[in-house]
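One protein chain omitted, others in place.
And then chain A:
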């Protein structure tokens, strides 16, 4: 085990440096002559939109990809990082954006992967180590639960834990905060601070400018494969948080200086007297082994209103969304849409009546990755006129309507025939938005609608949600991003352990109240 504090020259020399690194893929230059220096004792923030080349850069550092030009120096020596094993041996640990856990194995087994094959897995040793790390992280991890039964947020925690278990001296966090709660993000920030104080180097990738400003020591900004700017530590310390944010925004977008996420919340008038569009009363779902159930959930949403559901991931948010959409059986309770009971109806019938559900699992249950964009628009209408007649696909009709939706929702796709999995996360989300909001929507459930999206797409999705409400629809917005809820909702309900623990009007002190509810205090 390397003692991190005793590393010679901590804070002085680069652990890893990139010199003029270029990586090309057919048709695009993913990284164009990038220089980067990663030093012990620093949190180096990499900022950039989707497609800016961050993932490619991480791929080269973690041994998955080889640069076409330029070189990577490890401890000052030019090194070819030939494989992930090599990267690990060099002390480079990565938490990838896409889950890198084996769903059929338990958490413990996943953490043990990679040991010498002739050995028995050292479970006891692992348990002690994990207990030590989780204590400092302030997280709880179910070591013996199967990964497939964990929520996405919990899986991400396991991945961070795994990198810690491996004693990395350079830790790369690729979008690691996107699934964490505000409290979890703060804790991660504090942990990163502790780690760099011991001499570890961290590369931290995030879309959120505030996190970059709050947790970073050095910021590099990537744009379309190029590094467009860097704020070194000296300058970083001299600037205030607001100044840093505005400088980054200028580097990234070359436009206005304010925080682009802080949109003025336009005053929508929710007619208080109007009859609620969606009434949920006493909705109860039985818990399963590793997922909480729902206990007696009740709320109303009026036309034009956005009701937010805040809470730490894995507290029944997905169960709530699925129970409303009809994908999960409720043991008790009623769901009324425009006064009519729909709790006995099937998924399809609920959709017909105007209840729409945007899943957070965009590629899994949301779309069929290998199908073209055009068909994915009509997945929930397969067989229905005018797109199918007598069982035959009406190619012309489909393409015409699909082209219209692509324009309307600004889906950036090479063609209508492109398999949807080839699009970026933001564009897949646009396909989903187009499908669910298109015609006849009355009540729309959004589950983590901006998870993993870059800033531009996040803002676009949020605008869609606001527009949906402005059209007089009822919106249920489930999110783990408190800022998002505060900037969008009329009311915010907090879910914990499958129950709504309180509902707060989104006025002045809502942040404190929701925060108190989330950590288990009364508002």
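Here, contacts are C-beta pairs under 8 Å (C-beta built on N, C-alpha and C of every residue); 3 or more make two chains touch, one makes a residue touch a chain; residues count from 1.
Going forward, contacts and distances are computed from a predicted model.
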item	value
Choices "Nucleoside ABC transporter membrane protein", "2-oxoglutarate oxidoreductase subunit KorB", "Spore germination protein KA" or "C-deglycosylation enzyme beta subunit" - which one is the UniProt name of the chain not shown	"Nucleoside ABC transporter membrane protein"
Given A:73, A:100 or A:441, the one touching the chain that is not displayed	A:100
Per the touch definition above, residue among A:109, A:154 or A:217 touching the missing chain	A:109
Given A:18, A:74, A:88 or A:358, the one touching the chain that is not displayed	A:88
Chain A residues touching the omitted chain (full complex)	59, 62, 64-65, 83-85, 88-89, 94, 96, 98-105, 109-110, 112-121, 421
